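The structure under discussion is supplied below as structure tokens; questions concerning it will follow.
Entry: subunit A
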Amino acid sequence: MRLTPAGALVLVAFSVPVAIELRTLFGIFGVALPLASVVVFEAVLLAAIAVAYVASSDSDADAAAKH
Partner candidate 1 sequence: MEIHAYEKLWLGAALLLIVGFIGTVAFGAVGAGVDMIDDDGGTVDPGALDQHPKFGDPGVYQSGPNEYDVYVVAQQFQFQPGTAEAIEVPVDSTVTFHVTSADVIHGFEVVGTNANTMAIPGQVSTFTVETDEVRDHGIVCNEYCGSAHHAMEGTVKVVPDDEFNATDGGA
Partner candidate 2 sequence: MATFVDRYPEEASVVKACLTVAFVSLGIGAFFGLVQALHRTGVVRLFSSVDYYTVLTAHGVLLALVFTIFFLLGLFTWAITRSLERPLPNIRLTWAWVGLAQAGTVATAAAILAGFVPDIGVSADVLFTFYAPMKAHPLFYAGLAMFIVGTWLAGADWFLAYREWRKDNPDERIPLQTFMVLTTMLMWYLATIGVAVEVVVFLLPWSFGIVETVNPLLTRTLFWFFGHPVVYFWLMPAYLMWYTILPKLAGGRLFSDPLARVVFVLFLLLSTPVGIHHQYLDPGIAEGFKFIAMTNTMFLLLPSLLTAFTVVASMEHGARQRGGEGRLRWLGALPWRDPAFTGMALAGLMFAAGGFSGMINAGMNINYLIHNTLWVPGHFHLTVGTAVALTMMAGSYWLVPQLTGRKLYSRPIGLAQVVLWFVGMVFMSNAMHRAGLAGVPRRTAEPQYNSFDFTTTMGSIEELQLQIAVGGTLLFVSVVLFSFNMLASAIEDPVETPVDDRLPAPLSGADGSPRVLDNLRLWTAIAVVLVVLAYTLPLASIVQDAGLFGNVPGVPMLIGNFVESLAGVIA
């Protein structure tokens, strides 16, 4: 499955509530996460999306010959 630029953008947007609500989720179980952990978590998510995007556009370059 190819990750389009638009798809990557929407994933980035979606990562924001996931990161923000991370503390709520841990809060339910009584764990108070510091703000820094949210920032780190969001950075990891963004890196993962970037990797997925680069990887899929590389494989797309191979597949492009077919189209």
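On the choice of candidates, all candidates are chains of the complex that A comes from, given by their letters.
Note that a contact is a pair of C-beta atoms (placed from the backbone, for glycine too) under 8 Å apart; a residue touches a chain by one contact, two chains touch by 3 or more; residues count from 1.
If you're wondering where the values come from, they're calculated on a predicted model, not measured in any experiment.
**Q** So which of these touches subunit A in the complex, 1 or 2?
**A** 2
**Q** Name, in rising order, each residue of subunit A that touches candidate 2 in their complex.
**A** Within the complex, subunit A touches candidate 2 at residues 1, 3-7, 9-10, 12-13, 16-17, 20-21, 23-24, 27, 32-33, 35.
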